[in-house]
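Incomplete set of chains, arranged as in the complex.
Chain nomenclature is as follows: A and B, assigned in order of appearance, with residue numbering initiated at 1 for each chain independently.
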Amino acid sequence: MDEIDKKIISLLQEDGRTSLSEIGQKVGLSHVSVRKRLKNLCESLVKVSASLNAEQLGSHIAIVNAEVETHKRLRELIDIFSKCPRTVFVTTTTGAYNIMTIMVAEDVDTLNAILEVCSIRALKGIRRSEAIIGEAPAVPKYLPIKIVPNKEMEIAPCGINCRKCLRYKNQKCLGCPATKYYRGPL
Amino acid sequence: MDEIDKKIISLLQEDGRTSLSEIGQKVGLSHVSVRKRLKNLCESLVKVSASLNAEQLGSHIAIVNAEVETHKRLRELIDIFSKCPRTVFVTTTTGAYNIMTIMVAEDVDTLNAILEVCSIRALKGIRRSEAIIGEAPAVPKYLPIKIVPNKEMEIAPCGINCRKCLRYKNQKCLGCPATKYYRGPL
């Protein structure tokens, strides 16, 4: 990244839809040069993408930490949660736990449902776990909550079947936004 | 959000630079209608924005949790960390701590420097704290690391003066990316 790249990125952090010509004007380049630079940047370093206002959506977050028994299971769990549309953060960590996930829920019943049924805490191969609740975060205001417009899946990406879930059946969860059972706003 | 809004958002989650006409084709609307919908969405719910590939940048993350003594101090700390260009996550939480922050560093010396000098752990008004280290997260691949192209600040947004910091002077920290003392890639 040279100085001009940084300016371009900074403009796109303000508004990712800024037109090439407007960027060009601000950084003193033709829109063709900007397009070229942007193409380069987006090949590996930068992604321009839509995120959703967590507070506006009434979102709550669940931070779940776990100590996973084997590294094989750890990798499996990272795979499972990477596919979940509610997951906005997954990383391996140091400390008393070796994985941290942050999940999002559109209401509090769903928050409690994912803690009880879908989170790492409820899965096999765990030595101990911890669940923490947060409000819509102060930073960032916009979270990368994945929108799945075609809700055609029968089974959620993590392998759970919402239709058979007691919480879902008791109207105590909106269901997985990737499945046809989902009844929430996403 | 109706079905078409969701499709638009979903397309912009794939690539936030997709042109209005391309979106229009895929959702079956004119580019004028798409622009109108997008304008509405971006007024409150959606933000299209650039983020940076954490792994590509060689980033590491520091998760710092703290129990803050008073709610006044808690608000002050949220303000301080919201302004920090390294901060990618701040939220109040339940559990043994009442605030969680996630910060990013471009190399390990800087990671250790922010833990020791800039993180909540090092500030006043704390009952107890905990610092956890993670790799570039599995999710999301791209983090909202703020690029500050004009590095004209003498003092970092949090109030620390890099020039007086021992770690910075000993070449054990790249400094704050918002100040003129910064010597890293951001």
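One rule holds for everything that comes next: contacts are C-beta pairs under 8 Å (C-beta built on N, C-alpha and C of every residue); 3 or more make two chains touch, one makes a residue touch a chain.
Quick caveat: nothing in here was measured; it's all calculated off a predicted structure.
Chemist: How many copies of this one chain make up the entire complex, given that 2 are placed?
Modeler: Here the complete homo-oligomer in the file comprises 8 chains.
Rule of thumb we're sticking to: only the chains that are shown with their structure count from here on.
Chemist: Where on subunit A does subunit B make contact in their complex?
Modeler: 1, 3, 6-7, 9-10, 12-17, 38, 42, 44-53, 56-57, 61, 63, 78, 81-82, 87-95, 100, 102, 130, 132-142, 144, 146-149, 185-186
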